[in-house]
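Below is one structure, written out as structure tokens; comments come after it.
One protein chain is absent from this view; the other protein chains keep their places.
Moving on, here comes subunit A:
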């Protein structure tokens, strides 16, 4: 036996590679089962049609071993374990919270309900399972609990500090009753909670079966290996991307909906040699702007930057798992209390989604600045909340709440176009035929916005048009569109994506362009509301996009013939490329720069 394999044998893990793969597969199957249960049984459209829910599994210490493919989870178990030490927990317990400040931003707006349950074997906690979902209404200032008008978190619905919802199998019905009583749509709240409870119950059963099969020690070692595998990969790749020194990138959101802004997020990543000779990676967002009076503050958990970087580095490799190995890869994460990424209680947080989406772009910017190959910037998904009263079949007035999430364009990659017309991971649209059956609207158009994707060798993804006719007697509309003044940047010659817009009664004398981030917009029966969402940034010089791809885009309605000529240098006559005219145009290549936002610049700092 040579030395190398001798060393390997000596440090052999309790869990062999085969069992590891099997445990990973079994956990993934358990997750799928939990998700399927929620999807089939939840009541609110927000959960079962839009599918705003995720699941995860943690090791016995509460470290996330298998998460969902979203860079938004923080450290979910710490707040629970702080209040209810592990030694006080019993089999059959289920813990619940939505307290953002009380959970250090593990949850970052109050609509998200987290249910966590310990899994016991031989009297010890061997794992935790989690289900979380966005509840449609938990009280607060306006129906939907999220409003651009909010100025503190009390206006964003009831707060649940970490609570033992089920103690050894016995449900604390009083606390549930109080919660549901605070919802404007209690039936949805009750049904959705029942569904989440059933999914956590199922998760504990499944994870228990895995423990029975392999034993707690092998399982613990398997989870440790999964964490270690991800951590090692992320650190290796960080070192490939970032040279020693400090790398900086700045992105911004436009406004907080209260006339303030822009709010700049300034990210820095420093790589240095530690005292032990190992590399140290430090993420620093302390130079970001002060917190906002409006609800765009994003109480960022310390785990989030590492989770986002981790997810990027995992890429599409199916053998890798999105888990706490990402956050663990960073040696230090620095925020400044009082900044809009670490606001002080009780600043409002409801619209943190748009800040989180910009965070993903800023992270891509940081990676690109360091020398990585990350996508261009994406638009932030758009949400249109409409509530009011409509006349039902019997002629009486009935309240309604429609929170309609609308997809956007994502940033182009070095190897592929940006994704057209998507909202986010796992989250789906309300089909037109579903929407019209359940809400007082008629959809007049649902399509892509031509020219919204940033021009480039690889085009940015295009945004979406959604045009509603209002059938309700009264409607108050809250609109959430960002990146109007700071459109999603393009890279390496790619141009920015176009921004979104919301217009009432377009093309008529009554036309009004809504403030992109605003609430209290009153609509009357018969009004037309047209929303066009933004696109993603482009990648590479637009003149390098094959003329035939540009032609395809024009025929498919993603790019207009005018933009094909002006931005791509491709002349299209009667549905064909005019080769001569195109050659002439393309002979004179415009000069481009590293980033594009309104103009080409070398850096965004």
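Quick note on the criterion: a residue touches a chain if its C-beta (ideal position, glycine included) is under 8 Å from a C-beta of that chain, and two chains touch if they have at least 3 such contacts; residues count from 1.
Note that in this section contacts and distances are computed from a predicted model.
One chain of the complex is hidden; its UniProt record names it "N-methylhydantoinase A", one of "asparagine synthase (glutamine-hydrolyzing)", "Branched-chain amino acid transport system permease protein", "Ribulose bisphosphate carboxylase large chain" or "N-methylhydantoinase A". Checked against the hidden chain, the listed residues A:69, A:513 or A:562 yield one contact partner: A:69.
In the complete assembly, the contact with the undisplayed chain comes from A:427, out of A:77, A:204 or A:427.
Here the missing chain is touched by one residue of A:161, A:338, A:557 or A:590, and it is A:557. Across the interface with the omitted chain, subunit A contributes residues 5, 8-9, 16-18, 20-22, 25-26, 28-29, 32-33, 35-37, 39-45, 48-49, 51, 68-70, 187-188, 190-191, 194, 198, 201-202, 229, 233, 311-312, 314-316, 318-319, 360, 364, 374-375, 406-407, 410, 413, 416-417, 419-429, 431-434, 436-437, 442-448, 464, 467, 552, 555-558.
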